[in-house]
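All protein chains but one are shown at their positions in the complex.
Let's turn to chain A:
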Amino acid sequence: MDIDLSQFSQVFFEESIEGLAAMEAELLNLDVDNPDDEAINTIFRSAHSIKGGSGTFGFTAVANFTHLLETLLDEIRDGRRKMLPDHVDILLHSVDVLRGMLDALMAETEYSDPKLQELEQRLNEALGADSQTSSEATTDAEPVADTSANQIWRIRFIAGEHIMRCGNDPMLMFNELRDIGSLNVTLLTKEMPALDGYDPEACYLSWELELETDQPQEKIKEAFEWVEDECEISYEQVTTEPAEQEQAEAKTSAVVQTVTSKPQGTAKPKNTDGGSIRVSTEKIDMLINMVGELVITQAMLGQIGQQEEISQESVLMLQQGLEQLASHTRDLQESVMQIRMIPISFAFNRFPRLVRDTSQQLGKKVELIMKGEETELDKTVMEKIVDPMVHLVRNSLDHGLESPEDRVAKGKTETGSITLNAYHQGGNIVIEIIDDGAGLNTEKILNKAVEKGLVSPDEDLSDDAIHQLIFKPGFSTADAVSDLSGRGVGMDVVKRNIHELNGTIDLRSRKDEGSRFTIRLPLTLAILDGQLVRIGDHVYVVPLVSIYESLQVSQDRINRLSDEHELIRLRDEYVPVVKVFKEFGHHAEAQNIKDGLVMVVDNSNEKVGLLVDELLAQQQVVIKNLEDNYTRIPGVSGATILGNGTVALIIDVAGLVNLAGIGHSNEHAA
C-alpha cells in the first residue's frame, strides 16, 4: 500500500510541541526529592509519544534522541533510578533541543546544534555505560528474507488451553506460515478430555506441522510470537543443509529505512507559522447550532416572501424575522471570532522556564504567579504579544526585583514575586505584569532623559510622567551592561509592538513596592474600534485607541514653519499637523487648519494632529486587508465596508506622518 506519511507530519509536530510544553511545565513544578508519580508519568508519556511518532513518520534523529530520554524516564518511573536535580536540568535542556529539532524539521532545514551531542553524552552518562546512543531504527530492522535453499522444518505446536480467550486462533498462525512456504498440517487430538470435563472455551489441541520454506527460523517463529510463552512449540530441521540464519542476520537493508515515510526533503514547503489551528468541538457545535438557527429564520422569511398579499400580520412577522436574523448574525459573528481564540496559557506557559533560568542566572529568588490563564484571545494577537511580554518579564527580573539580601534589608520577604494576570474587560483583553520589586528609579530615569535630551532639566514632572519617559524612543534600557535586558531593544519597541496591535501599555510604579505594566489589547485583529471622520467626500476610519482629543484651533495658535509644515500650540506643546487631504490628493472643505477640526492622535508617543472636516460616528469596523484585495497604500492600514455599502479607508497614523515627512525623528534631529 502506498501511503504518504508526510500528510501526518503537521499533526505530529503540533502534538509534539504540545507534549514538550506539558513536559516542561511538569519538570518545572517537580519536587525532585519527592516526585509525583503522575507528573513523572506525564513527562514519560510525552517523550514516549514523540519517540513513537518520530520513528513512525521517519524523523530518525528525533526518535534516537527521545529514545535516550524515554529510557532514563522509564527507569525513574519504575523506581530503578532515583530522580536527581541534574536529571531535571538535562530533561529541560532536552526539551529545548527537541524544540529546535522540530522547528528545523518544520522549516525543512538542517538541525546542527552542538547542544544535541552534548546532551546525548550527558544522557548516556546519566544512564551509565550500559546504554548506547545507537539508533534503534537500525537495530530494529527486520532481517530481510534470504534466498537460501528450501529447508524442511518439523514444528510441534501444543496450544495453551486459554489461547482462544486472547483472541488467538491457531488457524491464522498456520495461514501465516502458508505465506512463507508450503505447509502440511496434522491435527493431534489425544489430549482431548472427556465430555464432562470439557470447557468449550478452552483449546485442547496440538498439531504437527511440516513446513518447507526458504525463510530463516526467525521468520517462522514470528507466526507464533504472540503465544510462544503459553504454548509449547518445538522446531526441528529435517534436511541437512547448512544453517543459513547467520547469513540472514548480516543483511541489513532495513525495512524500516525504506518504508518510513518520505524524508523531509521531498515534501512541499509548509507554513511553519502554525498555519492551522485546533478548535474545540464545542465551538464548532456552537457554530453549527447558529447556522441551524439562521436556516430556520431564512425559511421563515422565505415563507413571508411567498405570500401573495402582505397583511398587517405578515409585516409584523417580517419585522420579527429580521430581528431574529440580526441577533443570529451577531451570534454567528461572535462564534466565528471564537474559533480564532485560544487561551493565553499558550503564551504564559513559556514563562515558568524563563523565570527559573533567569532567576538562577541572576541569583535572585522569584516566585511566578499566573492568573487568568484560561482567558482567550486571538491567535495572531497572542503570537505577537509574546515577545513584548518576554521583554517586560526579563526587565522585571533584571531591574525590578532586588537580590535576596537587599530585600531582607528592606524588610521584604526574601523571595520576590512576578505575577502574570489576564482578564477580559469590555472588548479588550488586559494583561498585567506585576512585580513586587524596587519600582522604577525616578531619579535615574530623569537624569538619563535629561542627558539624552528627551526633557529639559528645569521641567517639573510628576513621578508618573517621569516613568512614562522609558517608553520614549532614544531612551535605551538602563545601564545596558546587563546580559539580560538592554539587548538594544528598548521599551519604545515594546510600546510600538503593542501599538501595532492597536493596544496600549500603561505603567504604574511605586518605590520599593514594585511596578505594574498593564497591556490592553483588542480581542481580535479583525475588528477595530474606530472613529469615522469625513474629509471632503471621503470617509476615513481612525483607530479610537490612538486619539487623544479633537479640537478647533484659532489662527493665533497656528505657527507656520513652511508651506509643508504647520504647528499648532496645544497647551504647552507644539503639535505638527498633517493635512490629510493633501497627502491623499483629494478635495476637502477645510483647506486651512482654522477652518476644520484637528484630531490629535498618538504616533509612537508623540502627538500629531490630523486635519479633518467633520467627526462622524464611532463604531466597530471589520478590517479588510488592502494588500490582499488591491495593493498597499502608504498611510492606509486597511479598509472597511460601512453599513451603507461604501468603502472607508483606515488611517495608519505612522504611515501618514512618514508620508507628510514630519516624523518625530525630524523634530528631534536637532
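The definition used in the following text is that a contact is a pair of C-beta atoms (placed from the backbone, for glycine too) under 8 Å apart; a residue touches a chain by one contact, two chains touch by 3 or more; residues count from 1.
Basically, contacts and distances are computed from a predicted model.
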Protein that the absent chain corresponds to, by UniProt name, given "ABC transporter substrate-binding protein", "NADH-quinone oxidoreductase subunit H", "tRNA uridine 5-carboxymethylaminomethyl modification enzyme MnmG" or "Response regulator": "Response regulator"
Listed residues A:V32, A:L84, A:L172 or A:A326, member touching the removed chain: A:L172
Contacting the left-out chain in the complete assembly, out of A:D74, A:D96 or A:E383: A:D74
Chain A, residues in touch with the chain not shown (by the definition above): 1, 3, 5, 7-9, 11-12, 14-15, 42, 44-45, 48-49, 51-53, 55-57, 63, 67, 70-71, 74, 136-137, 140, 164-169, 171-172, 175-176, 201, 225-226, 229-230, 255-256, 259-261
